[in-house]
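Heads up, one of the protein chains got dropped from this complex, but the rest are sitting where they should.
We just call them A and B in the order they show up, numbering each chain from 1.
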Amino acid sequence: MHSPISERMGFVALMILQIILFVLFAVFVRYGKAALPAEVPGLFLQHVSKYPHFQDVHVMIFVGFGFLMTFLKKYGYSATGYTLFMSALIIQWTILVKGFFHMYDGKIELSLEHIIHSDISAAVPLISMGVLLGRTTPIQLLFMALFEIILFAVNEYVTLEILSICDVGGSITVHAFGAYFGLAVSFMLRPKKEENEPGQYEGPTYTSDLFAMIGTLFLWIYWPSFNSVLADGTAQERAILNTYLSLAGATVTAFVLSTMMSHEKKLDMVHVQNSTLAGGVAVGTVCNLMIGGHGAILIGILAGSLSVMGYRYITPAMAAKLRLHDTCGVHNLHGMPGVIAGLSSIVYAYLATKEDYKYDLGAIFPAMANQPKNLTSNHIIGGYERSARAQAGFQLFGLFMTIIIAIVGGLIIGSVLRCTCFRKLQKEEQHQDELYWEVPEQKSE
Amino acid sequence: MHSPISERMGFVALMILQIILFVLFAVFVRYGKAALPAEVPGLFLQHVSKYPHFQDVHVMIFVGFGFLMTFLKKYGYSATGYTLFMSALIIQWTILVKGFFHMYDGKIELSLEHIIHSDISAAVPLISMGVLLGRTTPIQLLFMALFEIILFAVNEYVTLEILSICDVGGSITVHAFGAYFGLAVSFMLRPKKEENEPGQYEGPTYTSDLFAMIGTLFLWIYWPSFNSVLADGTAQERAILNTYLSLAGATVTAFVLSTMMSHEKKLDMVHVQNSTLAGGVAVGTVCNLMIGGHGAILIGILAGSLSVMGYRYITPAMAAKLRLHDTCGVHNLHGMPGVIAGLSSIVYAYLATKEDYKYDLGAIFPAMANQPKNLTSNHIIGGYERSARAQAGFQLFGLFMTIIIAIVGGLIIGSVLRCTCFRKLQKEEQHQDELYWEVPEQKSE
Partner (left out) sequence: MHSPISERMGFVALMILQIILFVLFAVFVRYGKAALPAEVPGLFLQHVSKYPHFQDVHVMIFVGFGFLMTFLKKYGYSATGYTLFMSALIIQWTILVKGFFHMYDGKIELSLEHIIHSDISAAVPLISMGVLLGRTTPIQLLFMALFEIILFAVNEYVTLEILSICDVGGSITVHAFGAYFGLAVSFMLRPKKEENEPGQYEGPTYTSDLFAMIGTLFLWIYWPSFNSVLADGTAQERAILNTYLSLAGATVTAFVLSTMMSHEKKLDMVHVQNSTLAGGVAVGTVCNLMIGGHGAILIGILAGSLSVMGYRYITPAMAAKLRLHDTCGVHNLHGMPGVIAGLSSIVYAYLATKEDYKYDLGAIFPAMANQPKNLTSNHIIGGYERSARAQAGFQLFGLFMTIIIAIVGGLIIGSVLRCTCFRKLQKEEQHQDELYWEVPEQKSE
């Protein structure tokens, strides 16, 4: 690898970090109750029942995100490889970072819950990676991811546990956060004016587009599990049904609009691979609420429409006018649909009543309940018995704050990534594996 | 897209239909009990336990069927894309169509059960699409699917709830129905005599055949879930075990016969991709019965043999003599194996006794039970305590009726698809994506 010494040092630093992670686990982590031998055999039902959900999410992170990003003609090794590399590091890192918010006697008590949260959190830098795809080195990506997770964990703690907003599918805290953070980093890494045209390898082949469909389809299939994995009981059932319907509505809409709005008035694989998924993001925050099947379908239709329009008009405009590049169109799949999710949650929180939600009110909106059933935090602003109108206001504030923190954080990290200690890719080195990968001489036969 | 105005209108109509679906959901659909907040937290075990099964079926529909049909060299976008498009529309449509047969107070009560049934139903037009693959426009396909689902739902209601036949894996009502319906449509769309030779793109590449193996393997793996998702208790365990063994038997048989019967006396990917799965279809109707592991293996051997022979002799003969084309050889994977399933069910129904089936008799053959445990319908012909011999007769009648309805329905829909209001593909436009998709200039490198 024709790289400066700093590049090699970056990989050495990652190895040292891996060893530090081992030490931190030894000091701070012990098994939680569900993983500790008992005097008698336990029923153990609650935990086991979330394991299949976890595995669905696990497939989304490693196969879904990995293959979705293989659409570039010469960047398939990096798409699947960096997804695996980054996520393997981040899932360990997240157990510690998020664990520090919930320690018992100075220890993190490891359980299935932690690895569910780790996998969900790994989606955050993967979403940001989608914005930057092909325009950073792996060292830049991993450095970004480590800091992004810290900021994400702080923002999530504040929004969910202090502001006590609802966001069961993470559309605000995961999707919008990851998207706007990545866009802000991308803005800081924007090319010079004379290098603003698309890269020579910045497009698909017939085969690379089919590999990307593997990612799309597994994300599409398992999205109901992503949105419902943190819900319980009847709220989990609603989260499954609503996500399923929203995805279906977004998909039909994306296909139809693609034939009407794309350049040649034909189906465009970019829309099929991405806008079909916008329904899963847009319903994420409210999927466990009483939105009805029709509410889910409506949100899906809106998300699918906005996403196709974003790919057709907004992404090219941002690239042309702001030199703000977004390789995978993350703004159209995670950014705007995440905002739709946040706005929907304002409406539905405003409409929430004790009569409609019964037992679930305390589980979904702890601050609105007299005595929340799932005690999530003692730090909720204003304590309990918040009004529906106030809850709606908090939802708005949480959405707004998340986007601001993501943008400010992204601008800061982006400016660090430009500093001299990082190798940066030249225009002609972008969107191809060869700089960091041993690639067979003949690409295929 | 160089298409007549009617083509554009077709896509607009689909968008309007999506909006109508939203309205119909608003009017007719509400959450069922399992998705409604309760006064107290429920145990909720029954529903949760079917969710992993559902997700397996979900993978089969979207990844399994989608990738199985990518084997054509230039039709991969359409195979995966139309599978996603059509199924996203059909799963919403099916909730309404099938829901109208089981309303409470004029409402469809949405639950996990509905989306399980929707996914299973989506297989019906996907099977028919396999017959027609590459020879219709997407508008023709979707129009066909909407009407096919209505006919399917009526036939299923009559066979399962009025005739009270057993068909837990849907081999009669889903597989045979979809196959013979598709064949009848294909017959109506048969080419002129002078255009009867295979299309220039009607074959695989090395890469497209490997993509198709993704579909085959996920279908193969999850078929036990497809056949057992509607079974319960010990019948579900039998359905899993029998399907597993039948698939294994069919696979070994298909591989061996392929080396003996194919043109070059070598393994033929068509057999490997399809005939290996015939065991899953052929055991579907009886997989929850007391057929024994050996019964399952025998059915698998028969299905694998017949399927390979069908690909080698029957499909080419139908194309040559009747101009009846069957792009994926659906007749050999879903048609004939569906008939084997129906015939097997006659034998095993005839042999069923209260001593062998105990509690399960009422669950599997409601009409044979004194008082069925799972009350499925009040409209069963002749009421309860039907004899085994009579049940066998009903199984025969149900199989026969399903095939007749499928063929007649297919002939009618096929003749509608030939009418002037639909754009039809010219010979040279078939089996390629370019007419409806934006395709990268160089297919691959």
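Annotations
Keep in mind that, in the parts below, a contact is a pair of C-beta atoms (placed from the backbone, for glycine too) under 8 Å apart; a residue touches a chain by one contact, two chains touch by 3 or more.
If you're wondering where the values come from, they're calculated on a predicted model, not measured in any experiment.
If you put the hidden chain back, the residue from B:A38, B:I150, B:M188 or B:L210 that touches it is B:L210.
Of the listed positions B:F255, B:Y350 or B:F422, the one in contact with the omitted chain in the full complex is B:F255. The hidden chain makes contact, of the residues B:K33, B:H102 or B:H294, with B:H294. Where subunit B meets the missing chain, the touching residues are 45, 49, 52-53, 56, 73, 203-210, 213-214, 216-218, 220-222, 225, 232-238, 240-241, 244-245, 247-249, 251-253, 255-257, 259-260, 262-269, 272, 276, 290, 292-294, 297-298, 301, 356-361, 373, 443-445. Contacts to the hidden chain, counted on subunit A, fall at residues 1, 8, 11-12, 14-15, 18-19, 21-23, 25-26, 29-31, 34-42, 44-45, 47-48, 51-52, 55, 58-59, 62-63, 66-67, 70, 76-77, 80-81, 84-85, 88-89, 91-92, 95, 110-112, 114-115, 206-207, 211, 214, 435-440, 442-445.
The rule we apply is simple: only the chains that are shown with their structure count from here on.
Subunit A and subunit B have centres, each the mean of its CA atoms, that are 34 Å apart.
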